[in-house]
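The structure's right below; bear with me while I get my questions together.
Here the complex is missing a single protein chain, while all its other protein chains stay put.
Showing chain A:
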């Protein structure tokens, strides 16, 4: 047995027997044993120290443990540096226990402090081994299960595993602080002009601490509300410490962003050279994610922000920071929100527009793709929402060209219909921002506008056979887009009015058919489900209705109950109604525009040509418009109206009409009425009414035309020439009918309500009943009613028609018990008018028996309206989407009424 072995045995014996003094003596004996032991340190450590240096001993025999620690530090102090370092690193690799880990760190610190600046490598190896240990630390299982809110995240600190992580971070802090101090002191006298970026101890240590910001710390909640007096969480403490240390090592951390940008734009093609001259160009030494966390802590959490240079331009910080943000948002669900917050904060600091030239750089494409992924697929609702906000802010921070490019490109790389719909709305808002300018930028008009309109906004994926339920968001947004842009862009700045016929052919007609298909399919589906409910009751069969994939292919079919299914089917039908309604609106507007065009064209035609030929006007109509779904007879009938007038008659009224035209069609309806009543003798009025009443009979055959009036006159015994009394032709017949029905309705309502001062029990039901009654009156004339509608929308007829409409609505409101005079007065009437008008439009194309579908439609509309009303009353901060919907409903209503409601 050699002397060394003997000594080791002796040492071991002393330790086991708790003769610590003896052991110490043995080691410190300079002359004899000490030297032998020190020169045989590997054996001593392996055979003696590690045996006793255990977690168990730390708790039960602290003295023994301490003695072991002492031996290690003695070795670190006295042995050959490089050798003992490797010995320790080897131990570190196998360490499983935090206490032992700490002990080793203590000794490592001693060694590293003794090393000179040139030993960068050994510092790096040591730090790498330590990092490995930290990375091994387990995170709490909680993270795998669900998504927590902020407060819950903070409570996690009580989790044992997380506490262990934080303990280790504190240990590390104790470990590196002295080393850091030494390094900084060594460098304090350097007066270098440029920052040294090569491998040195300072930079290596910086990179190590930076990497500590990654997993597991990055998963924890690091926020702190400085306003409240709450105590900082431990994780926040740790994070603050790390950031402060990093700022000591590299006072201007933003400077590193340039290297990050450089290496991301021009990545190294070959294997990365470990001997990089600039350590910050190394993707593994300065990882993007961790650097992003650092930026997050500085910029969002305001740690040490004030000590950093304030001279950087916010645009630059975002343009370079986006590389880190990009990395953060693809990370897991606890890091991604930090990335989003960072992105939002950086964007909101930007003062000048970002140039569209920036989009040349690929990172924006990657960033958008990742953002889209997050906002569509993230399982956490909060993340999806904030991703959407970030995307919106991001797009709006660019100049107009940039916004256009972003919208276009995001639309082209995402198939999510809701997103496309959202972006359509965004584009619409961008256009509206500058719609009042003299000219629109090229990205909001002309070819670019057309491209976006046809290729993305108004595109029916899959054509007529497309699934409407899936793309309802997109469709509604598109229809809303058309509606608003066509109306607001009166002078055709965007060029939309030149595309109307294309729109009809390429989009609206297809949409119409698709809608009809889908509705038929769903109605059939409802029938089927109903039948199956019956069979289930009879047979006690648990069979689930198949063929349900149309709503959601991912949802497990078996879990859907019958009720749920019906609910979904009905909600789908409601969506169809909504689309139907919007579609009708858009068609109507396009229609009005084309009528206007025809009207002006035919007017010019009257002037220039003396002969009046019916056919040639029809030619005008066929070249300017395409037939629509509501009624093909629209133009033709309205044109016959003009064609039938003889030319003298026309010329006589020419001037009067023109002045009406210039004056805005909307005249005060009261004065109109007065004028009428003054002009016309009561007796004449009586005769007129008599004739008109008789004329109604012929409407079904001859339409709302002079022809019917002539027939009516004949029938009631007046000469047929008397139609000259009715200078306005068919429209007078319509007005008469309208007023007559209004009167009848008032009678009916009065009957039902009884005493006028009594309130109705259920206003909703009453309103629904009233509208239904009123619509039933139209029913006999339903075939020719589109013609009447069209005539009422002709500019000269608008004031009277409007007055009639408003009287109707007002009457219904009055009898339903609404005597209020507040703001709701307007809202309610406009809402009701919307419902009435929508239902009327719906009825035109309803072929069901007794118009049952129409009544259902009406009920849904009324239910919707009260829902909207409730929301408006309950919360002002309704979600954006809903408020948009409400907004558009009001605009639509206003448009239907053809006025701004402050006029009345």
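Heads up, the rule we're going with is that a residue touches a chain if its C-beta (ideal position, glycine included) is under 8 Å from a C-beta of that chain, and two chains touch if they have at least 3 such contacts; residues count from 1.
Heads up, the rule we're going with is that contacts and distances are computed from a predicted model.
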| item | value |
| --- | --- |
| Chain left out of the displayed complex - its UniProt protein name, from "SWR1 complex subunit 6", "Phosphatidylinositol N-acetylglucosaminyltransferase GPI3 subunit", "Large ribosomal subunit protein bL27m" or "peptidylprolyl isomerase" | "peptidylprolyl isomerase" |
| Touching the absent chain when the full complex is considered, from A:77, A:357 or A:852 | A:357 |
| Residue, one of A:315, A:518 or A:854, that touches the chain absent here | A:315 |
| Of A:82, A:128, A:307 or A:571, the one touching the omitted chain in the full complex | A:307 |
| Touch residues of chain A, complete complex, unshown partner | 188, 193-195, 197, 251-252, 255, 258-259, 265-266, 268-269, 273, 275-278, 280-281, 302, 305-307, 309-316, 349, 351-352, 355-361, 364-365, 401, 405, 409, 446-447 |
